[in-house]
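Okay, handing you the structure first.
Heads up, one of the protein chains got dropped from this complex, but the rest are sitting where they should.
And now, subunit A:
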């Protein structure tokens, strides 16, 4: 088994829910492999999106590129459906003017089928997420 970016639309991964959407900056931009494109929040916090791998994966490392995100909570599920999310990671990010946030997280217990990203608070009225990548292994298909 080789390590791949599990959060890639070319791997069949999808963003199945986002609480905000500007059709010019849709949530698909988070996993299109291009950090120039982004998803924007369009209102009050919290805001969230859910990534579905359509298979069982084991994540070893996460990288989130964003702007103006203050507190980020990540939950994961190992169910076939996007339910039964359990708390996994919570981070307070730093903000540097004009600089993309690049949050790297070495993960433990990274078995998942879905990830739920909740932006609890932000440094401004709006925040953007440019990319999420998850390095790890595809374990098995959903039965």
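For the reader, a short list of remarks on this structure follows.
Everything that follows uses one rule, which is that contacts are C-beta pairs under 8 Å (C-beta built on N, C-alpha and C of every residue); 3 or more make two chains touch, one makes a residue touch a chain; residues count from 1.
As a convention for this text, contacts and distances are computed from a predicted model.
Missing from the rendering is one chain, named in UniProt as "Intraflagellar transport protein 27 homolog isoform X1" (options: "Piso0_001256 protein", "3-methyl-2-oxobutanoate dehydrogenase (2-methylpropanoyl-transferring)", "Intraflagellar transport protein 27 homolog isoform X1" or "Signal recognition particle receptor subunit beta"). Where subunit A meets the missing chain, the touching residues are 17-25, 35-36, 38, 40, 42-48, 67-68, 98-100, 121, 123-126, 128, 130.
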